[in-house]
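One structure follows; several queries about it will come next.
Yeah, one chain of the complex is gone here, protein chain that is, but the others are all in their spots.
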């Protein structure tokens, strides 16, 4: 008894194989081999070579971006005199963030004080009175005037004539220095876009260029706008938004020095073929508050137009790891194995429909006898599958 | 010899099929067909119709958000007189970012100067002296006073009475204009939430509403708070945080005009059933610095309460592509093929355990003879599987 149970469990280790009937159908055979070749090609070509299935992937890149702008611009207007714009003025916010805005054009309304004045005519139809509290009385500035609302607010009210030529047109020559540190936490790999081979002298003289200086982290603003397919002087009038994508696609099985950033530039606020002028442009207002000698508040209101830069960092890294390798080989072999089963099934279905349609026509025209039963059909199919 | 090798390789193209023993077990047959139907249903229903397995997916949306607020509020207090709040004042930061804060309530401490004064009583137990450098002497303001620290810092010190009614309660009627540009780089598809069919007049009169104006990009703040299930006037006292999710779920096989944003609104800093008052609210301090006629510095300190809006853009797009289609059909067929193998295996296991338990009872009660060997059991099982 004990011995027979032992031999039973031992016999579980027998490897059972099937006895095949070889149907010498060359067409089906060719199709079957092609299927297998397709699967092997898919596994080696797509899964292993293209998708690097033998690597563990890391998509969650940790990134820190710090930007610094350089350049000085002068504006000279009859109203306001000479003004100097340094990076501390034209970069908003000034702390060197991933997303920043540079002023290219502006409209200043100096020395506003709280009081009563006339709302600007062109704005009076809007939903929201813009500049202050609307009073019930209205001012008639002349006999032909349709009536301008008087408001209580900051006076004089901003007039809405945007300069048609960018006042800071020279900002084309400003430079952006982008420091980007990345880290792939899964592999404890970190790198900077300022390569460690870079020396200080190189950083002081280089400008980024896709072909000649692909790893220089200093970008001329005019060039960046040009690479998006737009013109700086046109864009500077009403402003816009530019995306700078830094892509880190690293194969960590290779050398440390092979993992390098790639930069690309797109305009985010307008497609090139867009005629939708409602949506392009970028402006906002801010105010600087002062107190006069009597400690009363007055302010200068700035409406600034400019370009917003949004630096986006993408990245993925891969490194050889035994688990994804085994899983991918395993599921690849499973797929390969399943092909033979699938092939049977497909061939069966195809032949069934072919034979069925053939016999259906045959039946309808010639037979009424009962002896041509489905057993014959099954026998016929059995020959092939 | 050469001929026989040729015939060997030629015979590799033979398609081998198996000879089946048909066990006329209808129950097992029904289960097997149901399995196959389940797999086919899963493939067609889930993989192809629901998950759109014939499409290449793009999850990495590039997005640019620009916001603009409109509306003016007045505050009138006995201490400070009339103050006018324009968007340049109540939106922080003012540059129209994706994340912004609007002031709904505030506490102003005007005309602070560096000097010596008494720390506010309620704060004296805190870990960190808040308002300045603590001196070793202490002030006794009255004989019953337990002693108030004297500090060196900005005087007078801020008193900590938050207004119980929001001073900018009218900000309920302010509007947010959200401009969102998205791009799916893999498909070179870009679109704006301000639809190109939208004209300027429409933008001046519309308000977003899920049912009537689902594509108007202008939102009344009071409505947004209402849609999160909260009350604006309550939320405005201590502040809070609101998330606006813009979801772009685009089937690029359809028309350009079918790819549209969907907005949803949630309060981020408190769940509705939360009794955790420690965590809700949003406030911070900032200061405006002035110089008097003698060029000495003084400042106004503002503690502002308000609502932070965080506009989050999600998106995914799909477009027909031959590679995922083939891969999905392939792995689907593999699954289908594998079902037959699995079915055998499952049936074998089930029958084995049924028979084993049956025979186990049989053995124990009747047999001790050696001749009832495991071969009989295997034969029995072989009949079914």
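Labels A and B are assigned to the chains in the order they are written; within every chain, residues are numbered from 1.
To be clear about the criterion, a residue touches a chain if its C-beta (ideal position, glycine included) is under 8 Å from a C-beta of that chain, and two chains touch if they have at least 3 such contacts.
Keep in mind that what you see is a predicted model, and the values were worked out from it rather than measured.
Only one residue in the set B:42, B:202, B:215 or B:359 touches the chain that does not appear here, and it is B:42.
Seen across the whole complex, the unshown chain contacts subunit B at 1, 3-5, 7-8, 11, 18-26, 28-30, 32-33, 39, 42, 46, 92-93, 99, 101, 114, 125-133, 152-154, 241, 243, 245, 266, 268-271, 274-276, 278-279, 282, 284-287, 289-291, 293, 295, 301, 308, 310, 312, 314, 334-335, 338-342, 344-347, 382, 384-385.
Mapped onto subunit A, the footprint of the missing chain covers residues 12-20, 60, 62-64, 66, 68, 70-72, 74, 82, 84, 86-89, 93-98, 111, 173-175, 179, 181, 183, 185, 190, 192, 194, 196, 198-200, 203-205, 288, 290-293, 323, 327, 330-331, 333-338, 340-341, 363, 367-368, 370, 372-374, 377-378.
Simple rule for what comes next: only the chains that are shown with their structure count from here on.
With angles rounded to a multiple of 5, the C-alpha fit of subunit A against subunit B returns 120 degrees of rotation.
Taking each chain's centre as the mean of its C-alpha atoms, subunit A lies 18 Å from subunit B.
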